[in-house]
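Shown here: the complex without one of its protein chains, the others still in place.
A and B are the chain letters, set down in written order, and residue numbers restart from 1 in every chain.
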Amino acid sequence: MSTVDPPQAWRRAAERNPEVGFVDAILRGASQVFLQNNPITGLIILAAVCWGAVDAGIPQAAIGAVLGLVVGTATATLLRVPHAAIREGLFGFNPLLTGLALPIFLRPNLQLWVYVVIGAVVTTVVTLALSTVLQTWDVPPLTFPFVLTTWFLLLSAYQFAKIREGPLGRPALPHGVDPRSVPVHVTGGFLTPSMLKDVSEVFLLANTVTGLLILVALAVNSLWAAGFAIGGAVVSTLVAVWLGTSGTAVAAGLYGFSAVLTAVALGSVFYRPSWRVAVYALLGVVFTVFIHAALTTALLPVGVPPLTAPFVLATWLFLLPKRDLAPPAHRELPEHDVVRSR
Amino acid sequence: MSTVDPPQAWRRAAERNPEVGFVDAILRGASQVFLQNNPITGLIILAAVCWGAVDAGIPQAAIGAVLGLVVGTATATLLRVPHAAIREGLFGFNPLLTGLALPIFLRPNLQLWVYVVIGAVVTTVVTLALSTVLQTWDVPPLTFPFVLTTWFLLLSAYQFAKIREGPLGRPALPHGVDPRSVPVHVTGGFLTPSMLKDVSEVFLLANTVTGLLILVALAVNSLWAAGFAIGGAVVSTLVAVWLGTSGTAVAAGLYGFSAVLTAVALGSVFYRPSWRVAVYALLGVVFTVFIHAALTTALLPVGVPPLTAPFVLATWLFLLPKRDLAPPAHRELPEHDVVRSR
Partner (left out) sequence: MSTVDPPQAWRRAAERNPEVGFVDAILRGASQVFLQNNPITGLIILAAVCWGAVDAGIPQAAIGAVLGLVVGTATATLLRVPHAAIREGLFGFNPLLTGLALPIFLRPNLQLWVYVVIGAVVTTVVTLALSTVLQTWDVPPLTFPFVLTTWFLLLSAYQFAKIREGPLGRPALPHGVDPRSVPVHVTGGFLTPSMLKDVSEVFLLANTVTGLLILVALAVNSLWAAGFAIGGAVVSTLVAVWLGTSGTAVAAGLYGFSAVLTAVALGSVFYRPSWRVAVYALLGVVFTVFIHAALTTALLPVGVPPLTAPFVLATWLFLLPKRDLAPPAHRELPEHDVVRSR
C-alpha cells in the first residue's frame, strides 16, 4: 500500500531478532504521530525533528523525544500489551511527543529529566486507560494521551520551584486581538513558510526544513497523506488569515498544525479519499481552526498551550457520527484500522 | 396526546410532499427546544422569537435562528440521518439555538454569517457524535450540541479581529456578589415579569411577551409541559432570591431559563407526572440553579456564558440513575422516548 516499503530483509530481521524488532517499533512509532505505519517514514521524521531541535538551539528536545519513544515503548512491553500493537508503533508516538514537549516548555535540569521519564511511563498508562474507554465507540485515543499527560505536567510546574518554566506563556485573562497584529499584505512569501511550519509545528518546532522533510516522509508512505497535509496547511492558514488572526501566530504555524493532522486523519486514514470525504474533511479542518482558537482563549488563564487537543477533539467529533461517506451503492471500509483491538 | 394536534390534512401533506415535510420538520424542530413534537407549538415559538428579537433591536438573531434551523436540518439529510428522526425535528433545535446565539453575542458582518452557517453544520455533526456516545447510557444529547459548538465559536472570537464581540461579558476573575445588588423588596411586580423572562431566556431574549407566547405554545401541545415550565420559573426565582443573587440577573430571567427546561424535561417528558416525580423534578430544578451559578463563576475568566449547560448537566445527572419513580406496583414507561434510536 505504501509508496516505498521497507526492504524485505529488514522486515524479516524485525520479525526474527527482538532488538531489530524494537528498533522497527520505535521507527514506526515516530511515523504514527501522523497516523502512518512505516519505519522509513519514521526515520525521516526523527531526522527532521533532530534538525529542527538543533537548529532552534534546543537539542534536549530531540533527546527527550527519543527517550520518550524508548521508555514509553518499553513500558508497554512491561505492562504486557499485545505484541502486535507495540510492533505497529501504537505505543510510541504519544510518549515521543511528551518527551519532546517537556524540554521545549521547561528549562533543563535533573528534575526535568525525571519529568520526561515519568511522563513517558504515565503516557503509556494513559494510552491504555483511554483505549479502554474509547473502544466503547470504536475510536482511537489519537494524541490525547500525550496532551493530557503533558497538560498535567506543565500545569504542575507552576507549583514546583525546582521545575522552571521556559517559554510557557504567562497566565492571563483573554482579550481581543490587537488589530495592528493582523497581517495587512498576505503574499506567497508569507504563506509558503507559514504552511511548512504548520507541518513542523506538529512537533512544536517552527522550521521550514523540518516541515519539508516531514512532507517527504509522508509521501514515502502515502501520497494521499502528504497531499491532505498540504491541503490542511493551506486551508487553515487561509481561514486564520481571513478571520484576522494575529500575524505572528499564523507565521509560526500555530494555526495549522492541528488542522494538518485532522486533514490527514479524516481525509486519508479513517475514510478512503473521495470528493465526499474531501468536503467532510474540509469542514473538519475549518472547525479545527476554530477549536484551536477557542482552546487558546480557554487555556490562557492557566498558562498552558492547546497542544494537539484541537486535532483530537475535531477528529473525534467527525469520526463519532459513524456516517458512511461513500456513495450508497459502494460502501467501502476504512483501509487502515487505527483503532486498537485489544 | 397533544392538547391541539395539527390538522389531519397537514399531516397527510407532510408525509406525501417533501417540501411540506421539510417545513413540518422545521416547525417540529422549533418545538423540540422545549422537548415537544408539534408543528403548531413550533410555529408559535418561532413567532415568539421573532417578536422578541425585533423588539430588542436585533432582528439578525431571528434570521440566524431560522437560517440555523434550515441549514442544520438540511445537513442531517445530506449526512443520511434516518428520515424519522429528522421528521420529528430532532436535528433542528440545536442548530436553531446556535444560529440564534451567535448574532446575539457577536456583531453582524460577513464573517458572522459564515460563523452561523458553519456553526449550524457543525452542530449537526456534534449532535450525531454525542448521540453515538450517549446512547451507551440511553440518554439524549438535549441541547448540548448547541452549547458545545457555541462555546467553541464564542471562545474563538477572542482570537479573530474580524469577529467582533458584542455583549459578551469581559473575562474577569470571580468575586462575591455586591450585597447592594441584591433586591430588598421582592414583590409580585418584580417576580411576574422575571418569571416570564425565565421562559423567554431559553431563547436568550428577556421579553415578557415572548415568554407568554411560549407558554401558550407549550399548552397547545401539553398542559403538563406548560405547568412544569411555570413551576420551574417560580421555584428557580424564589431560590435565587432567597440565596441573595444579583437582582439584575434575576430580573433578566438568567436564573430561570435552564431551570424551566429541567422542570419540563424531568417533570413531564422523561417521567410521567406524579407526586414522586414532582419532588424529584423539584430537586433537579433547585440543583439547576446551583449549577447555573457555578458555571457563571467557572466561565467568568474565559468570558463566555453558561448557555443551557446547567439544564443539560442537571437533567443528565437526574436521568442517569435510571430510578423507577412510579409506585412499586405500577411501574410505568416514559410516555415519550426522546432518546434517538439510530
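Observations on the model:
Keep this in mind: a residue touches a chain if its C-beta (ideal position, glycine included) is under 8 Å from a C-beta of that chain, and two chains touch if they have at least 3 such contacts.
Here the structure is a predicted model, which is why all the values come from computation and not from measurement.
In the complete assembly, the contact with the undisplayed chain comes from B:297, out of B:17, B:192, B:248 or B:297. Screening A:8, A:159 or A:187 for touch with the missing chain picks out A:159.
Contact between chain A and the unshown chain involves residues 79-80, 111, 118, 121-122, 125-126, 128-130, 132-133, 136, 151-156, 158-165, 171-173, 301-303. The chain not displayed touches chain B at residues 136-137, 173-179, 181-182, 242-246, 249, 283, 286-287, 290-298, 300-301, 316-324, 328.
Throughout what follows, only the chains that are shown with their structure count from here on.
Distance from the chain A centre to the chain B centre is 37 Å, each centre being the mean of its Cα atoms.
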